[in-house]
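In this view, the complex is presented without one of its protein chains, the others remaining in place.
Just so it is clear, A, B, C, D, E and F label the chains in written order, and each chain counts residues from 1 on its own.
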């Protein structure tokens, strides 16, 4: 129940945010931040229960027909994530209030931000895969609005769309994967899925499930080649970037994989895919960060790299890797969040985020500088910061893998690059001489420097006293690797292990990379990655889609009634041909007797029809049609339908009169000349198919049931000797009612369209 | 006996109809063909309807036949008149062997009208 | 008769469709008249008893021969009337369209804009 | 003897006739239309309740038993559709009051809307194929007139196209009926359902099925019979488009749902692949068409085609789950699409255009409209927590469980593209810097009210999706339970 | 004309009272009524009905003779190869005055094979008649006057 | 085209034609005919009148505007269909009564005949509506605007 309350209260806060801002701009963010704060406390109070054998949970039915349930469960992993979400959320709401103080749309920003927080909370607390998915989609949507906050800017709009398209693409894949999982496993309750693990890992659908789920996770967590949306999403206001792209949103994919790794993990495909993609992302992301000078972009690529690391760890699948994962994830959330917020503060103070223009801010912005420094050191993995512990564990996990040294070396390359990137973002802007841009900069309100400082300090505190977080982190790791997931002991110093060596080496090499950053940037620029990278592919596929759509729509829906009619008739002919070709042969038992006068009637029909179609004069055609109509009525006479003949004759004449009235002003037109042959072929084919079908129908045994019923009951029960009329006004009078209304409505339409007043207005 | 009388009416009517049909094809101008139609309406339809009246002979049948003949006699000439009038209006030519035309004066100024072209050739 | 009639019905359909495909709204209307005739006759071909008496019951007493099936007849009657109403409406549309665009050619009746190429994404 | 079954036809029809006799002023005609649609909605709700409690309801019109007379039958699907139509009719009348000129209201607008409603409800309720034809035509003729009403050039053109293809469809319908009558000896659905399986001419039944597929596909605007829809829906006043989108194509879909499980379930080999093919093509053609549109109403019109594709997919899969999903999707989509058209009307009023390029910045100036657009748009794209989320999920789930991977894949992809398209609209209309800033109020309450109601409905059907799915599942069960329907329609002596 | 209606009513009464509506019975009733009316006139001042009836019969006879004779010529014309007649359009100044008279005259002219009313002048006095077989204008006008117009007007006036 | 002959014939024929159309309407239950054909014949007679004279004359002759005529017809048909509901019978259930005739015999009267009358009215209204609209649409200043 507590979990539901947490979720609902965050949702309600999101809804209230815009109203609250309208009431008071200044107090709004402070008072709003109290909610995530109290939620953090509340969640923290749940930790002991979560780590016990029976974590807190909640279940309510939602749509059982679809296996969607409001099932919540807070085990270690969920709670760790939830705490990060609410904890960071508190700071970021506070920060955003100051950062967007002057924006007229602070209210909607906070609203979307809190909605995002709520959906993120739902995502990590959900124990029903489809509930998780619902929250997953909500995070995509709310992040769309956060990224596009500066909607006047084309760049922001593009970035928002890009993020949404990529993550929603993954979302669709994930949905299919989850639905298949539910089908195979018979349940979609995450905590019960592992019972179906073997079926999910080895069944015939297992590969499809795995690939679909990975598609979802990789897009959301910005793995290569889907990473490109993340850097461009930096168009978002910085608080949103810090929250979404450092700490929470991008971790959703990792979280999902972590959640599912006990169920889907361990297969060769899983391991291979995650390690490969993770490693490529890790190295690639870090490397690409050197190609940019925009602080946020550098941070974004660094984030991509870290996400790769996390995925890689999940690929390893060992208890050690799980431990490394949770620790590294936490450390990253803290330092990256801090760095983003610092960037925002710098941007706010100087009006630029371009590295070459920044420098010497340490005196002007001392608090910010301290936060940046601490966070950057954590990022570089320097002791005694939490980042160091995380990095050690990563090295350890990769090294312990069979053939792990190679992997560890690969990891090291990534880390080296990250180490090289850290001073760029955390130190460079603050050291050295002041630049033109930073001349007038000064520290802004505490709301802008407080939150990053808190985050950075947290990283330091956790590095010095990791034991505080140890139970929760261990619990989280166990949630990934299973209850017998080994023991987690977090200390700064394990002794002189190979990991320490690797760390030291990567620090040294990282320093070298930092020194070589400019040549590196030049090299990357000459590669023109944007031109052929996945970003380009994205653009190409969108424009390709549009071109294809343009072409198809232009060909099909080209506005020509001729074409519409042609295609429609052709399609009908095709549909009709299908059963005929497949099942019907030549009809048998046809009646072949034909009297002379009947032949004459048919000849009359044929000739008149031919004339109607062939003549160039519309009026001649009309008269030919009259002959057709009159002959038709004679056919009715011949076949015993005087009522029909009567009606046909009168209607025919009225039709002619209508035509005559209408045509009084028509110029007589020659008929169109193009594509006659094709039209004729289609017409003949359609007519032939209909004839063929009708011939079969006529060869079928006669159905006289209804006719007998009507003829025998018409007199005694319907008091009429004209059976057709009794059908019309009694047996099936409802038809007649409808049909008269049709006639009346048509007449009303004619009247409305043609009344004199309308004519005057037009001419 | 009744069948024989009927047959006589039938034959007369049918022959008239056939001749009218033939006349339609053979006669050289509109007005001559109108003459043929008028004959079909009187002798042809009249004969055939009378055949029906004689054959069935009930009051209802005779009434129907009488009414039909009455309407035909009343309305067909009107239609003929109107067709002829329209034909003059749009300048349908007379057969070249038509000896005299007292109407020529009346319609001289009005034919052939510019709008009548397509109506006239009917193509 | 039936077989021949069915073949003629097919021809009527062909003619109707051909006429509808003539790119002229007037011919379209004429084609729809033909279509109506064709359809009515097609419905009529389900009347299995050829050369039968009309479904009119004699006053007191049984009919002397096989009666035609009244059911398709009632259907066709309904269809004829509906078709008539629709045709009248269509004629007015054709006429108004002709008056508006000044021709009965269908190509002049095309304001469905071709999709413009989208501004850059 | 459930005379209540005739009321959904009788009420609007009588109101239309009386409306034409009323003096030609907006007030009385509007009041009458409001009263009639409200009454219709109430009756429909009662009918749904009765059907839910007591099963299929039947009225033998004129007291003649089937197949001699026409029988009206309401199962859950029919009742749901009648209720939906009544509700939409009511909302459209309200919206008309807000959006139309006095002159238009005083004319034949309301009577025509009512006639169309009568045709639609008749189609939903009849158990006789020829009667269905008649109701179809009634609905069509009213829609023709509504479409062409002001006789502007675009509307004439639209109506000509729509009419031509519709009349072609009517002719084909009659051919199909001729075939069915030749094979089964009557056109009563239940009677045919009894006889078709035993017929000596199964291929003829298949031919009829194909023709009906084309005919109903034409009404439903399924590809390749969909051309009339984008050609016409952008021309009349928005409220008319909304009404069309809520009712017209749905009747075609309904007819498919009514006839195919009942009549042609014995021959799935040919019909089902064809239906699925049509479904997939419709989804793709509709959505690709929408991608290139910059006219908001045309864009939404193309979207209809792809949504119809989803519904057809449900039919093509023809499992109970798929049918249920399609029915739920149906309800959701009618609400969402109408809401979008309603909002479009408000946007047009504010900006004076429906071309995306000429709009912009409305999220700042008219945030309420933004919200009212967003809810149906996200719902249509299948985003939580709105109705479309569950509906789309249910369809995909059913497709996967029927092992129709392609359908599921296309369904998911089209969902993505739908999101893309609607977000494109959002970006253009609400975000982009406008050529000129739109000022002025968002619209009268009579215009925004229906939008709000529908938005709330979509939230309600999302958060409280359960009842809809229970109902849809039961309706799907009834669709597949042929014997109950046959027994109910034909009476005890079968 | 009302006398004719009276006659019909009488015939109807005759049949109805006997409850035998057969054609023969009605005919008997008609003849009896005619006899009755030739003595008693329901409208005072009207000319004797029976004489008018004779005029009508005379007109019909004349008409029938005309129809038969010219029909025969027309039939020969059509059925034999070549068209020998030389048609002409003549103006005919009629003595008929009321609309009904003019109309009936024209109807009769039209049903006389070989002649065909084509046009009526605005003042309603001149009929233009298309004629197939008459040789001269004078013969035509005389024929019209004597065989068509006079008998008709006699009946009508 | 105001031909004396046409007018005279029309004047004489119209009552007979109208009478005939009523016969078709009433006898429709037992012989070919019925509401449709009856209505169409009535319209035909009136159209003949219209051709001979003009729209205004026919409008004066009919008095009720076509749209009202149609609405009335639908209400009559609906009414005859709804009557049975009052007694709890199904919609459109026919009710018959035999009326003794003063001159013997009896006349069967039933709601289906009333229904047919409704159809007749609608058909007359509809066809006249078509013709009036088209005809008046051709006369530049002709016709009065009719409220509908």
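Criterion: contacts are C-beta pairs under 8 Å (C-beta built on N, C-alpha and C of every residue); 3 or more make two chains touch, one makes a residue touch a chain.
Going forward, contacts and distances are computed from a predicted model.
This figure omits one chain of the complex; the name its UniProt record holds, of "Hydrogenase maturation factor", "Branched-chain amino acid ABC transporter permease", "Heme exporter protein C" or "Monovalent cation/proton antiporter, MrpF/PhaF family", is "Monovalent cation/proton antiporter, MrpF/PhaF family".
Touching the omitted chain from subunit B are residues 3, 6-7, 10-11, 13-14, 17-18, 20-22, 24-25, 30, 33-34, 36-37, 40-41, 44-45, 48-49, 51-52, 55-56, 58, 60-61, 64-65, 67-68, 71-72, 75-76, 78-79, 82-87, 89-92, 110, 113-116, 119-123. Residues touching the missing chain, restricted to subunit F, are 1, 6, 17, 20, 24, 31-33, 37, 41, 44, 47-48, 51, 138-139 (touch as defined at the top). Within the entire complex, the positions of subunit A that touch the omitted partner chain are 595-597, 599-601, 603-604, 607-608, 611, 617, 619-620, 623-624, 626-627, 630-631, 633-634, 637-638, 642, 645-646, 649-650, 652-653, 656-657, 660-661, 663-665.
Going forward, only the chains that are shown with their structure count from here on.
Contact with both subunit C and subunit E is made by F. Across the assembly, the mean Cα position most removed from that of subunit D is the one of E. Distances from each chain's CA mean to the overall CA mean are smallest for chain D. Taking each chain's centre as the mean of its C-alpha atoms, subunit D lies 36 Å from subunit F. Our note on geometry: subunit B versus subunit C, Cα centroid distance of 31 Å, whole angstroms.
Computed centre separation for the pair subunit B/subunit D is 55 angstrom, with centres defined by C-alpha atoms. With touch defined as above, residues shared between interfaces to two or more other chains in subunit E number as follows: 106-107, 120. The set of subunit C residues touching two or more other chains comprises 20, 28, 42, 45-46, 48, 54, 56, 59, 71, 77-78, 81-83, 85-86, 88-89, 92-94, 96, 100, 109-113, 115, 118. Of all the residues in subunit D, the ones that touch subunit F in their complex are 1, 3, 6, 10, 13-14, 16-18, 20-21, 23-24, 59-63, 107-108. Across the interface of their complex, subunit D is touched by residues 67-68, 70-72, 74-75, 78, 82, 85, 88-94, 147-148 of subunit F.
Within the complex formed with subunit E, the residues of subunit F that make contact are 3-5, 7-9, 12, 103.
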